[in-house]
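Here the complex is missing a single protein chain, while all its other protein chains stay put.
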Amino acid sequence: MALIDTINPLLTTGWAKGDAGWSLKDYEARGGYAQLKRILASKMSQDEVIAEVKKSALRGRGGAGFPAGLKWSFMPKAAPEKYVVCNTDEGEPGTFKDRDLLRYDPHSTIEGMIIAAYAVGAKRGYNYIHGEIFDIYQRFEEALDQARAAGYLGDRILGSDFSFDLFAHHGWGAYICGEETGLLESIEGKKGQPRYKPPFPANFGLYGKPTTINNTETFAAIPFIMSMGGEAYLNLGKPNNGGTKLFSVSGHVNRPGNYEVPMGTPFAKLLEMAGGMRGGRKLKAVIPGGSSAPVLPADVMMECTMDYDSIAKAGSMLGSGAVIVMDETVCMVKALERLSYFYFEESCGQCTPCREGSGWLYRVVHRIEHGEGRPEDLDLLNRVTDNMMGKTICALADAAAFPVRSFIKHFRSEFEYHIEHKKCLVDPEVQRVGSGFFKAGAA
Amino acid sequence: MNKQYDMLSPEALGKIDREVAKYPADQKQSAVMAALVIAQDEKGWLPKETIAAVAGYLGMPPMAAYEVASFYNMYDLHPVGKYKLTVCTNLPCALSGGVHAADYVKGRLGIDFNETTPDGKFTLKEGECMGACGDAPVLLVNNKRMCSFMLPEAIDKLLAECN
Partner (left out) sequence: MLEIEIDGKTLQVEDGSTVIEAAHKLGTYIPHFCYHKKLSIAANCRMCLVQVEKAPKPMPACATLVTNGMKVFTHSDQAVKAQKAVMEFLLINHPLDCPICDQGGECQLQDLAVGYGESDSKYEEEKRVVPDKDLGPLVSTDMTRCINCTRCIRFTAEIAGFMELGQSFRGEHAEVMPFIGKTVDTELSGNIIDLCPVGALTSKPFRFSARTWELSRRKSVSPHDGLGSNLIVQTKNDRVMRVLPLENEDINECWLTDKERFSYQGLNSTERLTRPMVKQGGAWKEVDWNVALDYASHALRDVAKTHGSAAIGGLLSPHATLEELYLAQKLLRGLGSENIDFRLRQSDFSVDGKRKGTPWLGMKIADISRLDRVLVVGSFLRKDHPLIAQRLRQSAKRGAEISILHGADDDLLIKLAARAIVAPSQLPAVLAQVVKAVCAIKGVAADTAVAGVTVSAEAQAIARSLASGSNTGILLGNFAQQHPQAATLQALAGQLAVALGGKFGFLGEAANSVGGYVAKAVPRAGGLNAAAMLKEPRQAYVVLGAELELDCADGAQALATLTKAAAVVVLSPFKSQAMLDYAAVLLPVSPFSETSGTFVNTEGRVQSFYAAAKPLGETRPAWKVLRVLGNLLGVAGFEFNSSEDVRAEALGGTPDFVSGLDNGLDGVALNLGASANGFERLADVPLHFADPLVRRAAALQQTRDAAAPAALMNAAMLAKLGLAAGDRTRVGAGGTATAVLTAQLDAGLPDSVVRVAAAHTDTVALGAMCSVLTVEKV
């Protein structure tokens, strides 16, 4: 199912025909590849392209929100061998926007990558695609063939002296490969264990060569920015939060799905677009930026607008734009147990605090959930997270810690109830109904 | 002279060659993930000899290939049923029935996670986020086929189709 409802569609304009509108012809009919042609024909300089992206205040859509134009400008000019890499690993629980971007409109990402390659002087690129969406990987390969056949990829693109080729690489089930250096290791045919930084990919990236790596949505926005101009794009959103953003809304809403809205749209509006709360139940909590982002209670969330700054002010992160909506049928201990299990299973295992700490966290939360909690456990959990955060190679340890800290912070009484009464505050039957799996009354 | 990678079919080796061609000439190892998938598709799972064969074909130490095969979730280092069903139970999916869907499949097949039905037809796995949370519950068949909105009737239908 394609998108239902958007405000100011840009990235999602091509989604209207659903699975029928993804091919090169459709993309060209929508004005696709016009920007690439314009840049090559007008011999726009690399710096001019980068300047336009800088003006747009486009911030990386993969999670950290780093300004894309600035990142591009870090690429050493003289290096003979450089790469552009797209991060479609999309493993952050709650996130499913990049999949739909490649499913309904793969060419906008391809064009964005070609323009990026032009701007940073790369001759080769890879798109790393989450292993579980193999059909999307196959579609992307098909799209690449189309682009190659049309002369958008390969030697001397469209008769210019710019050459660039692009390939797809699939993952095979490892969340950590979303971390950019884990991803690069994975393309190199190794375990996806992140690298210590510095050096950053712009100096030492794929095969040790300078590399620009961005999220799919970041690249997909590029043709639109080039088309409307950086300033106009910025003005769609808020200062320092340029443009529109895709939000993957999941959980207890009537119409889970991706919604493209301008940065700064109120959360309440987004919730409304997603059909409101399922069964009309009460909102309890929201994880606004993918499972690694701290959870926010309903009242705090309802006051937020959907942009980096507002969410950060509320004590969480916009992250990947995955909005996980939870209603009152959710047991917060059980919810946290599942998330902690995820980080425990997905820790790559190299850093001591993450390898050992993620298991410790999970086991303690598991105990609490199973009625074996102890009064001192909540302080212990906080202490363990404190010992993990900021002490590892990549941010997975922090990602494992944030949910624990925020769940305890905002829902402490629910954890205490669990520990004291050895059972859940939320009636199990209520929890069961919440998922909507069982028809009312069915066993 | 028998090369150890003769155990892979010419078609499989041809596919691997196409993957190798995506990377710089001195970076054959980059194709190991794809090559292991191709080998797994052909053999059903990845016995150590197959992993060694892939490593030999790509000119990398067998241990380096084993590291890869054991690091990523979807490589099967043990035999699996004809249909490997992986159900996502991560939180976003669970909110919309992911765990219940898994329970339902368990009940239908009479097996738990990481078990195979006695007839060797089904293996059930617990999955992590598949990047499809809006379609929950989601279930993956043999790593490559994503099934969305897997409510009871949809699961019944899928199981009936598998033969």
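What to note about this one:
Labels for the chains are A and B, by order of writing; each one numbers its residues from 1.
Definition applied: a contact is a pair of C-beta atoms (placed from the backbone, for glycine too) under 8 Å apart; a residue touches a chain by one contact, two chains touch by 3 or more.
If you're wondering where the values come from, they're calculated on a predicted model, not measured in any experiment.
The residue touching the chain not shown here, chosen from A:Glu28, A:Asp309 or A:Glu345, is A:Glu345. Taking the complete complex into account, A:Gly390 is the one of A:Gly18, A:Gly229 or A:Gly390 that touches the chain left out.
One chain is missing from the display, and on chain A it is touched by residues 174, 176, 191, 196, 198, 344-360, 363-364, 367, 380, 383, 386-388, 390-393. Those residues of chain B that touch the chain absent from the view are 1, 48, 52, 61-64, 66-67, 70-71.
Here is the rule we go by: only the chains that are shown with their structure count from here on.
Taking each chain's centre as the average of its CA atoms, chain A and chain B sit 24 Å apart. Partner chain A is touched in their complex by these residues of chain B: 22-24, 27-34, 36-37, 58, 60, 64, 67-68, 71-75, 89-101, 104, 127-137, 140, 143-146, 151-152.
Against chain B, the residues of chain A that register as touching in their complex are 1, 90-96, 98-99, 124, 126, 130-135, 167, 169-175, 186-192, 207, 248-252, 256-258, 291, 322, 324-326, 330, 335, 338-339, 342, 345-346, 348, 432, 434-438, 442.
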